[in-house]
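What you see is the complex with one protein chain gone and the rest in place.
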Amino acid sequence: MATEVMAQAEESRTNYLTNGHTVKSWLLTLDHKRIGLLYLFSISIFFAIGGIYAALIRLELITPQGDLMTAETYNRVFTMHGVMMIFFFLIPSIPATLGNFLLPLMLGTKDVAFPRLNLLSWYVFMVGAILMLITIMSGGVDTGWTFYPPYSSIYSNSQVTLAGVSIFITGFSSILTGLNFMVTIHTMRAPGLTWFRLPLFVWAHYATSLIQVLGTPVVAITVLALAFERTLQIGIFDPKLGGDPVLFQHMFWFYSHPAVYIMIIPSMGVISELIANMTRKKVFGYHFVAFSSLAIAVFGFLVWGHHMFTSSQSMYAGMVFSLITYAVAIPSAIKTFNWTATIFKGSVSYDTPMIYALAFIGLFTIGGMTGLFLAALGLDVHLHDTYFVVAHFHYVMVGGAIIGYLGGLHFWWPKMTGRMYPEVWGRISAAIVFLGFNLTFFPQFIVGYLGMPRRYHAYVPEYQVWHILSTAGASLLAIGFIMPVVYLAWSLKYGEKAGDNPWMAAGLEWETSSPPPTENFTYQPVINHDAYEFENVKEIKEAAAKEAALQTA
Amino acid sequence: MSDHAAHVPGLAHHFVNMEQQKEAGTIGMWLFLLTEIMFFGGLFLAYTIYRAKYPDGFLQGSHLLSVPLGGLNTVVLIVSSLTMAMAVYYSQLGERKKLLGFLALTLILGSVFLVVKYFEYAEKFQHHLFPAHWMYNPAADHPPTQYHGQVQVFLWIYFMMTGLHALHMIIGIGLLLVIMFMAHKGKFSKQYNSPVELFGLYWHFVDIVWIFLFPLLYLTGYHVGGGH
Partner (left out) sequence: MAEHTSEHHIVPLKYYFGVFALLMVFTVLTVWVAQFDLPGMWNIIVALTVACIKATAVVLIFMHVRWSSKLTQVIIIAGLFWLAILLIMTMGDYLVRGGWGVLGVQPN
């Protein structure tokens, strides 16, 4: 029929990768798919830099004495690890790469609502990142990624102002991406694609964008004020000059706590897609999973005070923040239970993306549950600023956000490049990441509970065994992260040709060719069914018809 | 599909029709203003906390500001909002001359605001009232009070809030020049005028910020016999 004619015509068509080969065609592209790849490339570099810092931290902590570096240097190393990983990798990770690439495909439209703004956001991001690299080369920052004054504004001898300006600028890139996504989801959905037919990935990105748009401006003004205090020596946050350091913490965490959800909610969206497609089942409780993303985004704005239990924040405020923090567990648990229920009795295939999805459920559960320990006012006094906290947020950010990112990258790799990654290597590296991750961070729960404070370069000898385990795990984790870089690069040239829908997955993005043409679809998609209805997938229908024909014959 | 779209002036290729493009622009602008609310919101929070903390310093600090000049600028901005609204009105009717005229009026009023602001700032610098620690010396020109430190806090809030507001005015005037150039070239018509409308939203928003800044900064200490 008409579709076959189109399929033949498609063979000779150029796709988004072959549409222009010059550097200019990449740097001035307005194509959301290419911008996604620009982001993918840049954040991979920043992840590597952050990873080098992580390696230095783990090396230093093998021995109880500070023998690899001085306390001063160590302060700079852990600060730059945090800053690179949070502002330049985790926050843009899924939205700016997979989100940019997939959102218009999933919505059945040609591009995001504001393609120029989308490109601008990448340039703004790169300006901020280059400023941060200059910061690193001129000595880095030693305040911790939280930049608490008055240390950061008056006493620190490191490049706080430059780092502040860099983060201020990078924030606008995040705002632009979020704004673009929200407008795109509101106005660019294909005919028939109602809100409750949207893939859960899109719902997750809507919730994420909401946080980016509402939260980021507040941290922008906060770091701007910090930079002014530092350069002009005026009493904004320094109590000696009449300022209020707790006000900084309020304003900082008003964004920076929701920022954690900027990292984890898109990952949850990815996991919903992976689990539905890898088990060939409709996500159990679609509406609940969709709304739980929004609920997390909204509740996420009401809990920032749990970072300040041991500051001079009032006890009563602490109680309110603590209670609401417990409430965030509800939407998170809804997601976890619904994913588990989706897997139940599904036809599960244990390909790499599914291994990552399963790892996510387990690790995120541990990360989330330990969050409840920290939300308890009394217990937090003991655990505050220990390795227990470090382990907790790494379980959420690495075990949650990065695992989801890797799973999504493997799952949509054939769509992005037209090639399959080597499945065996994928599974091996997923297993190594899972083992290495747990070996790195589980001991940190224990050593933190025993009293090891965070941000110390030396410690009492009793803790050494846990630190050695952790460093051993980190080496394994590094191997697990390097492997995908190698085999994904290899697959670009030597990977098996993927075809349009290698997973027999449901979703608009799988209905176009791999890699997609520049305009995404050669026709205007019209949607007349819900998400994850596998009986509508062309490839599954064909396979069923073939089987039926065989049986009758 | 795409060659059909090419016939509509002002329609970008990735939108299905003008209505969708206009809707996207409007929502995008409002979401941008939402970020602006939060951006200024952080400063309003700081204002609230410090005003509660240092009531005396805020009273004395506001005496350093000129109510007539602040009031003049308030009126200037309100009139400029009216001229902007009328510019939008005439762009919707497709009357190019009147559109250009009202945009020009808006531009002039915006510039007047900035000139007045410049004189206010210059006066502060002259009297050593810029709160940077190497410059701040209120005793130089004023009888010493017991609240210098608190007044300094008031002054940085004043400079940061009005400074960011003025920055928004400068950006607005830059955008206004672009819009006027487009209007001059005849880009706008009854069918296509959303850049004018969207810019209008931005301009009114900046006006609203000032509507709050004027009483909060200038009038705070007026009742205890301050304002010159």
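We call the chains A and B, going by the order they appear; numbering starts again at 1 in every chain.
The rule is simple: contacts are C-beta pairs under 8 Å (C-beta built on N, C-alpha and C of every residue); 3 or more make two chains touch, one makes a residue touch a chain.
Remember, predicted model here, so these are calculated numbers, not experimental data.
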Given B:G10, B:G71 or B:G101, the correct residue touching the omitted chain is B:G71
Among B:F15, B:F130, B:Y147 or B:F188, contact with the omitted chain is made only by B:Y147
Only one of A:G99, A:G178 or A:G305 touches the unshown chain, namely A:G305
Among the options A:R189, A:H205 or A:H250, the absent chain makes contact with A:H250
Absent-chain interface residues of chain B come out as 23, 26-27, 30-31, 33-34, 37-38, 41-42, 44-45, 48-49, 52-54, 67, 71, 74-75, 78-79, 81-82, 84-86, 89, 92-93, 146-150, 153, 197, 200-201, 204-205, 207-208, 211-212, 214-216, 219-220, 222-224
Residues on chain A facing the left-out chain by the touch rule are 186, 214, 218, 235, 239-242, 244, 246-247, 250-251, 254, 301-302, 304-305, 312-314, 316-317, 320
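Here, only the chains that are shown with their structure count from here on.
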So, in whole Å, the Cα centroid of chain A is separated from that of chain B by 36
Listed in rising order, chain A residues that touch chain B in their complex are 109-111, 113-115, 175, 179-180, 182-184, 186-188, 213-218, 220-222, 225, 228, 232-236, 241-244, 247, 250-251, 519, 524
In their shared complex, chain A is touched by residues of chain B numbered 1-2, 12-14, 20, 23-24, 27-28, 31-32, 34-36, 38-43, 45-46, 49-50, 53-54, 131-134, 136, 149-150, 152-153, 156, 160
